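Inspection log for the structure reproduced underneath, given as structure tokens.
All protein chains but one are shown in place.
We call the chains A and B, going by the order they appear; numbering starts again at 1 in every chain.
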Amino acid sequence: MDIFASISRLYHQLASPPYFYRISGLWLPYIMGIFVVLLIYGLYSGLILAPTDYEQGEAYRIIFVHVPAAWMSMFVYMVMAVTGAIALIWRLKLAEIVMISCAPIGASFTFLALVTGSIWGKPMWNTWWVWDARLTSELLLLFLYFGVMALYNAIEDRRTAARAVAILAIVGVVNIPIIHYSVEWWNTLHQGPTVTKFDKPSIHLSMLIPLLVMAVAFKLFFIGSLFMRVRNELLAREQKSKWVTALLESK
Amino acid sequence: MFNAWLQIFQRDLLIAFRRRSEIIHPLIFFVMVISFFPLAIGDDKVLLQKIAPAILWVTALLATMLSLDNLFRSDFEDGSLEQMTLLKTPLSFLVTAKVAAHWFITGLPLILITPLLAVLLYLPSESISMLLLTLLLGTPTLSLIGAVGIALTVGLRQGGVILSLLILPLYIPVLIFATLAMQNVEQGFSAEAQIAMMMAILVLAITLSPFAIAAALKVSLN
Partner (left out) sequence: MEALDFGKYNLYIWASYGLTFLVLAWNVVIPWFEKKKLIKSIKRRNYLNNNGSNDTE
């Protein structure tokens, strides 16, 4: 019973704006620091250490940014939808703020995945775009992000806006398994699953490692950028409160 | 409980029949836009035949989207929507009555007039029956998904523009499967898989969207 009580206490503490602001502020430099280290190592092992691919030559190296960006586009959406559900069920203001802060970050990763994929497609498959299942559903994901941001900005009251957006985000979750399984369910120009299969991934270790390192780096970056946006929003909403005034006096 | 459902269903149908424009306008839109294509392309039978399934589906989709505003707006403005949320019967159950009525008013007339338009576009009769099947499975799905969108935006000023941004992405899978089914039939293959997927999407929409619609309405009524 004790452990549940302490987890519950931590959960409630985290939801308090000054506490979250302080804790996220403490973690932020370390998160970004580790991100930079991983980024440098990922870039080095991807661009220099990894060998030339037998089939694709050097162009395959775009994979080290394209795939992590695509993974992030889906991961961020799930975070957005889950925090949206939390915001709807428990009416937590912090969950609402986290949810809406995810949207621009997720949209930018989706955009990055689409464009790097397009750039990769030109030399490899001689096309900037193809309307297959995976590319179409990823484009749809970008539209969903835009819809979320548009709806949030259209509603004046922020709490009502958050609740409306949470519903939209949850409805859009159906797109995520479509994106993920699209290469298994349909014949697509896009490559089939190589990493997330359950047996041994069919990608060479020297290419897998930079890929995973970049993926982790991007995840840390997401958390860092998210913290920055959430902290700003907390400051803006609570600017009349004592803790903000006290904080700003010391700056 | 079913009494309330039936009453709402009948009330919406009655209102629509009294205000015929609700039924006629989307139909006129549908007919006119379809006519634009042979006018714009010229009487190219081969080309028109090829694009007929696609433009019929896209235009039906757009006509449905335009008609969604009627679903909740007048009830929202005169307060009957709020009254519905106060009833003992769950709102998610009651909204299905409104969406069902909406399909009768919008989707069904679209399906009934499609054969005429298909003939205007030189579509062969085997394709017409597949087109009707896809519309039969697809338009209820469009009404259900569209209802989620209009429920979210009914209280907004610029609601119409945002509505399209919200639900057009969600309409894309329905459009893709419908037109894939048509292409398969045209090439002589079986469209079983696509029809099965459209049925699956319809069932998913029927079971899940009422909750989303009800939640969205409660948010809009704030």
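Note that contacts are C-beta pairs under 8 Å (C-beta built on N, C-alpha and C of every residue); 3 or more make two chains touch, one makes a residue touch a chain.
Given the structure is predicted, the values throughout are model-derived calculations rather than measurements.
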| note | Touch list for the missing chain, restricted to displayed chains, reads A
| field | Which of A:Val148, A:Ile178, A:Val213 or A:Val244 contacts the chain that the document leaves out | value | A:Val244
| said: Take the complete complex as the reference. Which residues in chain A touch the chain that isn't displayed? | reply: 43, 47-48, 57-59, 61-62, 65-66, 69, 104-105, 108-109, 111-112, 115-116, 119-120, 122-123, 221, 224-225, 228-229, 231-232, 235-236, 239, 244-245, 248, 251
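Just so we're on the same page, only the chains that are shown with their structure count from here on.
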| request: Could you give the separation in Å between the centres of chain A and chain B, each centre being the mean of its C-alpha atoms? | output: 33
| field | Residue ranges of chain B in contact with chain A within the complex | value | 148, 152-153, 155-156, 158, 162, 165-166, 168-170, 172-173, 176, 204, 209, 212, 215-216, 219-220, 222
| remark: chain B partner, complex, touching residues on chain A are 88, 136, 140, 143-144, 146-147, 150-151, 154-155, 157, 160, 163-164, 167-168, 170-172, 174-175, 178
